[in-house]
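A single structure is presented below for examination.
Yeah, one chain of the complex is gone here, protein chain that is, but the others are all in their spots.
Lettered A and B in written order, each chain numbered from 1.
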Amino acid sequence: MAEQDTALSEAVMAASRSKVNRGSPMKRYLPYYLLFVPPLIYYLIFRYAPVVMALTISFMDYNIYKGILASPWAGLKHFIDFFHSVYFWRVLRNTLVINLLNIVFVFPAPILFALMLNEVRKATIKRTVQTISYLPHFVSTVIVASMAVTFLSPSVGLMNNLLAKLGYERINFLLEPEYFWAIYTGIDLWKTLGWSAILYFAALTGINSELYDAANVDGAGRWKQTLHVTLPGIAPTIIILLLLKIGDMLEVGYELIVLLYNPNTYVTADVIGTYVYRRGILEANFSFASAVGLFQSVAGLVLIIVANRLARKYSETSLW
Amino acid sequence: MSMLRIRPWRLMFVAINTLFLGAVVLLTVYPFLFIIAASLSDPLYIQQGRVGVIPMGLQFDAYRRVLEYPMLGRAYLNTVVYTVVGTAISIVLTVCAAYPISRRNLPGRKLMTGFILLPMLFGGGLIPTYLVVSALGMRNTIWAIVIPAAISSFYVFIQRTFFEQIPAELEDAAKIDGCSQLQCLLRIILPLSVPSLVTIGLFYAVGQWNSFFPAMIYLNDEEMFPVQILLRDIVIQNQTDQMMVDVFDDKNLIGESIKYSTLVVATLPIIAVYPFIQKYFVQGSMMGSIKG
Partner (left out) sequence: MTNKCARQGILAAFAALAVGTAGCSGSGGGGTGGDSQGNGTAQLGADGKVLDKKIEVSVYMRPRTESVESNDSPWMKAIVEKTNVYFKWLKAPNDNNDYIQKFNLTLAGGDLPDLMEATPDLLNKGGENGVFEPLNKLIDDHMPNFKKILQDNPQILKDIKSDDGNIYFFPQISAVKTINLSILRQDWLDQLGLKAPTTTDEMYEVLKAFKENDPNGNGVQDEIPFTTRNKLKGLLPFIEPFGVSLEEDFYVENNQVKYSFTNPKLKEALAFAAKLYKEGLIDKEYITNDQKIWESRFTNQVSGATFDSFPRIEYLEKLVAQANPNVNMTGIVPLKGPNMEAYTKSQQTLIKNGFAISSRSRYKVELAKMQDWFYSEEGQLAHNFGVLGLTYTMENNEPKYTDLIMKDAKHSPLLKMYELGHREFAYQWDIRYENAMVTPKIEKIRDSITPYIKDKYPLTLSFTQEERDVLNAKLTEMTTYKEEMLNKFIMGAEPLDKFDDYVQNIEKMGLDQVLKIQQAAYERYLKR
């Protein structure tokens, strides 16, 4: 994409990097650092302090009644426990598959949706479609799961009534392990499509309209404009979101899965999150939960560092 | 607009686009029509799976019961206060974090970026966060609701990306005119960032509106509870299979409808806010599309 930038946008970028040097560096930069102080304090207290505690807890046998100071050390016990679990590979695989499906299907969908909607000329239609699309974001997971169960039910569900009308066998979707990934991805897509697109709408809004003018003067058609102006315009947003998504490769929230899975579909539905939910949260084994969390974080960190390096190499945007 | 030349491929695109967006709308909207229909239907028909998008056995009892809920007004007020205060704090802090790291030549920028990125990957989890909030004496105060979740690193990065896209020469020009960095931020950068600030503000606001977990664990005083706690109470109550709930009450009969009407009541206000905010997006996108 970056290579296809029009000459014009290159020029704009170049101009933007010209520097105006005035005053001593300290005087110039001090306001920025001062601005950063409140977030700095916030992060130290509410993000870093808990992480330090959690790191400590994951190497301990943390006893909530006694507190961190009085709990005994446990070394690598909880990590070994997790890696040696008979379900380690299964939950790891399921977590990765669900996230890969997310990157392939759920991640690009809002981009496509935003671009398509951007082509609609009538403002009222545009607004209406956009407003409707973000509705699912407001529905709590409990309700989403309950509706999914209803719609997918073999006996009373809409899906199966359709299948039956078309002359197919009714399928018990939630009971067959092979459907679980598709169902989860589908629900994820439904719930996030419109809401995630908001960021792209905002990015589209931010594209300098002069760039379109210039492209028009050059005689570029709609398709070419999309390719050379629109896409590069939202590319930074896409790349940032993708990088952050990659950092989350080992995370799948447990809430929806817990409501949808059953012993029959554990084989595809059990992810790290649900496994830890059963062993760490419900059984109040916080050290174990922290240890697995640490493993997920370190793995995520490695992935995001690699991805960021690639992003820096091939595009103008990166996280740092 | 006059420049538009009608070509076959353009027609085909419009057709495909219409189909695509139509499908999105249909799939999105169907469950909501169902929710609204269910909230107005006789629960018997819901159970029998006969309710589609049109209410059957019309009743308003479910709404009446939800609205009769004694704490509802108070809870709404609390939610509004938490949302407004929380969003204001969040936006200020997010700008404070995003602006410096959007300055490409700021020494230490990488370090600062990493400082904000790391917490996205490493979470403290429930207990440590709770201990910190408790130690600060924030339990059972509004601060436990609005402060611990005040900044999302995710939105900081989004905001930073927007700041970066603002051409630097604008800022440079302002500085030549004698603006300080702060004046520059307030007078040039922020006004230009309205679309993204509104977007991020909306994200924070909706997050705050929908959040129930901090309220559940930090608040002890019913007077301080937000709407989402009531929603959860009502929805969960109709799902539990505790012995206690087994006792038959005519409330059980209407339970299914109550669930959906509660959802509507709890969600409608924040959805209603959206069209007002949306005008900021639309202004911008009109600018873009007018050139088509």
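By our rule, a residue touches a chain if its C-beta (ideal position, glycine included) is under 8 Å from a C-beta of that chain, and two chains touch if they have at least 3 such contacts.
Here the structure is a predicted model, which is why all the values come from computation and not from measurement.
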Where the missing chain makes contact, among the chains that are shown: A, B
Residue among A:123, A:182 or A:267 touching the omitted chain: A:267
In subunit B, positions touching the absent partner: 44, 46-49, 126-127, 130-131, 134, 139, 216-217, 219-222, 225, 229, 232-234, 236-244, 246-253, 256
Residue numbers in subunit A that touch the chain omitted from display: 61, 63-67, 81, 85-87, 146, 149-150, 153-156, 172, 174-175, 262-264, 266-267, 270, 278-279, 281-285, 288
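Please note the rule applied: only the chains that are shown with their structure count from here on.
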Gap in Å, rounded to a whole number, between the CA centres of subunit B and subunit A: 16
In the complex with subunit A, residue positions of subunit B that touch it: 1, 3, 10, 13, 17, 20-21, 24-25, 27-29, 31-32, 34-35, 48-49, 92-94, 96-97, 99-101, 103-107, 109-110, 112-129, 131-132, 136, 147-148, 150-151, 154, 156-158, 161-162, 164-165, 167-169, 172, 175-176, 180-182, 185, 195-196, 198-199, 202-203, 206, 210, 231-232, 235-236, 239, 259, 263, 267, 270-271, 274-275, 278, 281-292
Touching residues (chain side subunit A, partner subunit B) in the complex: 12, 15-20, 22, 25, 28-29, 31-33, 35-40, 42-43, 45-51, 53-54, 57, 62, 64, 113, 116-121, 123, 126-127, 129-140, 142-143, 146-147, 150-151, 153, 155-157, 190, 193-194, 198-199, 201-209, 212-213, 216, 222, 225, 236-237, 240, 244, 247, 286, 289-290, 293-294, 297, 300-301, 304, 317, 319-320
